[in-house]
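As structure tokens, the structure follows; a few thoughts come after it.
Partial complex: the chains shown occupy the same locations as in the complete assembly.
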């Protein structure tokens, strides 16, 4: 029987700056998994799954939590649960993951139109940005009134200023709008800003809190909100095919980092990002946005830098990149930081002689690398995806 | 039995600049209606309906046409018919009617995401605008690849430059994208630019050609495309509830203006608009876009003009307005043009003393007029809708 076509064995995320989703389960997590509960979570009978849900809900000051296998699932069922009867639309940042990277779930599941807004300050949406794009429910039968504002914290690695969130929340309450947070990296926002999850919980009607990114769990997220909201979201989770059976092991492994000193782990990854940002600034390498937390976004357009060259320069130094976004996480080593500095500056120098104009909606160019890198070293095919 | 609560009798559109949909059936049309065929169009057995469909299809150089009761119906079933299997998205101008004023049909019927693009030149989308926002189908499972470009001609009253359309069409064909045209006012574009409908027909895979706006028919539009496209669109028309029975009278009345000198009628309405635009420019009243055809868009934001005051000033001179868009059509009189000049300049002067900052997505503010206008004259409630 012919051999399976298997990918190469994934050894470590220590040199993987493509995304913080590459964090790998630790030995401590594996040990914990052996003790996990074995109930069927669809029937609400798995202890560790319930413990995880209530732990994260309590941290966010919410009545209930729902374990979901991905952030896309928790975002999309949260938005669907807030929306009642169309025609309606949701408003979000034009870079929001719910709009750009969740494969049209908003249209398919929620039948929702989207008003994607470019922040006037370039970094995050202000209340004024929202008010000037919000579609009021004034009885106009042509329209699709805005029913929900979906924000992302962090977005593009930027920490959402708390006072702006408070202003937006007050206005939402006055206008009967729901406020959801894609908290794929809300742990990073909390760690960096010192704002406790509970305070974010007071602002947002629901938060999708990812576990498998900076927090290092194998899979999943927890969607938090009030009891009625989570009960209905559970129905949508089943409808989406997200109802899973013995999830105890996955829940127990996620609880390990939650019960550890996650703030220090995350702040370590932020420090690497801050250092790289300073390095770039010193070198005149333009960045897209302030590197508040674990991401550094190299402005490929302004630098006229070919993302494919950047990826290959990374490989030259045995560092994995996917494009303009450099994603630090707690498993990245200082050695990798030093190497990525070299890769970026060489790619920047290369761009000065070979300016590249990428004309696509995102700075990330699907890197169809050839067999040979710029320096002639053989490279296996890299399947890189947009961040 | 209590009397019905009926609206006031609508007498004439001569002074109605709210929209060109207010054009009223002419005596000639009424006469024609008496001779109309009486077959059941759902079974394809109504002569005048088939005659209208084939007349307009032939004018646009297309194989077939489908009579629809509204432009929203023909636009939405056209887009649905071009789209096969989600996840996908369509790309259009951020002001496009299919996106802003068709009550989320794109999400509900077609499960489509929308990439609304702000034209870099402020007037119409260039090929570069499209290429820099187009989502390629590169296998990225996060995305919703662009499958269709939907343009509008005219949009905001602006005639789409033919050469730009030709460039966009060539690129669409290279990239396997369909190109639809919301031709609510394509007659206006053709009349003003001299580009025959047939040439537009060569560029667009489908065109929704409205009959009830500048062309003065009571209801409807004709969706033109190839035979296979129209056959499938017929199925979606029935699904949307748009299959109608004895439509002969409506078809026959639409054919009257199509067989008349429609170009002169439209060019007359354009001349009124051009004259108003010049008047405004002379007075320093800012406009949003060039008044190529029958619309003049007063830039309420730049003029800091309260649309509600503008509407009431119009009523003072017995001219009906809905906000910043002044919509001429062939039934508007020169007398109305003179009166609307006065109304606009008084509203502009009023704004200099009472600057108004409208913070909404459209310049049109839903005019909740009081019982009394600015000059004390009693006014019945106006139900005005966004243009």
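The first chain written gets the first letter, and so on, giving A and B; residue counts start at 1 in each chain.
By definition in this document, a residue touches a chain if its C-beta (ideal position, glycine included) is under 8 Å from a C-beta of that chain, and two chains touch if they have at least 3 such contacts.
All figures in this text were calculated on a predicted structure; none of them were measured in a lab.
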**OP:** Enter the number of copies in the whole complex; the displayed portion holds 2.
**Re:** 4
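By our rule, only the chains that are shown with their structure count from here on.
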**OP:** Mind checking the centre-to-centre distance between subunit A and subunit B? Centres are C-alpha means, answer in whole Å.
**Re:** 40
Original post:
Inside the complex, what are the residues of subunit B that reach subunit A?
Top reply: 86-89, 99-104, 106-108, 110-116, 128, 131-136, 138-144, 359-361, 366, 385-386
